[in-house]
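Note that one protein chain is taken out, while the other chains of the complex remain in position.
Let's look at subunit A:
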Amino acid sequence: METLSDEMIMQKVSEGNLDLLKVLFDRHHKHVYNFLYKMSGDQMLAEDLTQDVFYKLIKYRNSYNNGSFLSWLFTIARNNLKTHYTRNHKSHDDIEVLAYKAVEEENDVSENNAHLQYALSQLDPEDRELVILNRYKEIKYDELAEIFGSTPGAVKTRVCRILKKLKNIYLESI
């Protein structure tokens, strides 16, 4: 069971084998959580949203269309985050504030993290999403292209450009 691909497992889940969702949860919840955390800079929010993503996975298991599971999962995660910000009438840019709060309030969190969050908060929301997802090794350029509605080549070029920009912001902030 552990060697089955995400897609095959999800296929079985949508056919009614709900227990297999645990396998998918174990495999991916950390990444979803980290994506949302890096996007929002807020641990509590990231945890709530991650939970919501997997609830939606349960709820909408029948609408899984046999495409790339990771694309599907992170599309749900992105939409969740967007919905959250729309509902709270805040734009993604408010992360900047949150990032500073994180610096001030959580002294135990490493300085690297604070700088990283700051650098991330300087990016456009979509650039930020792209680069965070890119660092998750299991997501290929193909899947990124699928999530962002682009071509793999364009995504690759863009990721390189953003990474360079992000690295520079990060190094300057140290």
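We take it that a contact is a pair of C-beta atoms (placed from the backbone, for glycine too) under 8 Å apart; a residue touches a chain by one contact, two chains touch by 3 or more; residues count from 1.
The definition used in the following text is that contacts and distances are computed from a predicted model.
**Student:** For the chain not present in this complex, what protein name does its UniProt entry give, out of "Carbohydrate ABC transporter permease", "Molybdate transport system ATP-binding protein", "Protein FixC" or "Putative zinc-finger"?
**Tutor:** Missing chain, UniProt protein name: "Putative zinc-finger".
**Student:** Sort through A:39, A:81, A:116 or A:155 and give me the one touching the missing partner chain.
**Tutor:** Once the missing chain is taken into account, the touching residue is A:116.
**Student:** Which of these touches the unseen chain: A:8, A:21 or A:145?
**Tutor:** If we include the chain that is not displayed, A:21 is the one touching it.
**Student:** Of the residues A:33, A:85, A:118 or A:148, I need the one that contacts the missing chain.
**Tutor:** Of the candidates A:33, A:85, A:118 or A:148, A:33 is in touch with the missing chain.
**Student:** May I ask you to list the residues on subunit A that touch the chain which is not drawn?
**Tutor:** Considering the whole complex, subunit A reaches the absent chain at 16, 18-19, 21-22, 25, 29-30, 33-34, 37-38, 43, 46-47, 50-51, 54-55, 58-59, 110, 112-113, 115-116, 134-135, 137, 156-157, 159-160, 163-164, 166-167, 170-171.
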